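As structure tokens, the structure follows; a few thoughts come after it.
With one protein chain removed, the remaining protein chains of the complex are shown where they sit.
So, chain A:
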């Protein structure tokens, strides 16, 4: 794998003698979307606040683009785009004035760049209206727009799909993919929507009680996949075809690969078995997450 853009090294935070974050190590790579998962109060937001300099770690280092956040704050943060919790904007200003306001705090953001981001986020129509009139979904888009203004190479998003409608979520997911793959941006997304994370992320880091308990790549499909066949009296037929199966009610759970599916169907049909349905299933992130965190409340 390539060099990490962001490195968290032995990060700890103690508040009032209570260890909120305990020795967290995490690397984030360009072009990779990392999901940050954890039950409520596990320390997701505290970690994110430390990465963007809103809170100071009790010990440990945060290196962004080779700059130590504590010592070279301005250099380190200049390449970071962030939404911490809800994208809170100035409600009495228009969307455009908000973007202009934040653009002035960076170097070299042109008017053209502002217009480009507005267009990418699909905000053209109401950009000159006050933010107080925006829906939650529009505020999310505006929040993302301000995070992308300065073309960051590291993007941190806390609950980004909150308030977006299904079409918006889909569009948003594709957009994140696009900037990760095309522009090589490292993205850290925290969310409680596990199914969402599964579709969006390349890898996930699970945090519980201030400790990272698991970091794993999310392999798409191939492994941990099985097919569910709904058919009547297929036991002997499957035996003859030498396919292992477990039977649950009228459903046969088969450990076969995608390539084997058409042959199987053809063979079963030839044997006169009535097939009602066959579908792919893989263990969901939710199942694994619940197993990992011991089924603690996830909100």
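Points worth noting:
Here is the rule we go by: contacts are C-beta pairs under 8 Å (C-beta built on N, C-alpha and C of every residue); 3 or more make two chains touch, one makes a residue touch a chain; residues count from 1.
Definition applied: contacts and distances are computed from a predicted model.
Per the UniProt record, the chain missing from the shown structure is "ABC transporter permease", taken from the list "ABC transporter permease", "Multicopper oxidase domain-containing protein", "GDSL-like lipase/acylhydrolase family protein" or "Fumarate reductase iron-sulfur subunit".
Of the candidate positions A:12, A:70, A:86 or A:267, contact with the unshown chain belongs to A:86. Of the listed positions A:4, A:31, A:53 or A:137, the one in contact with the omitted chain in the full complex is A:53. Within the complete assembly, residues 49, 52-56, 73-75, 77-78, 80, 82, 84-93, 97, 101-102, 104-107, 146 of chain A touch the chain that is not shown.
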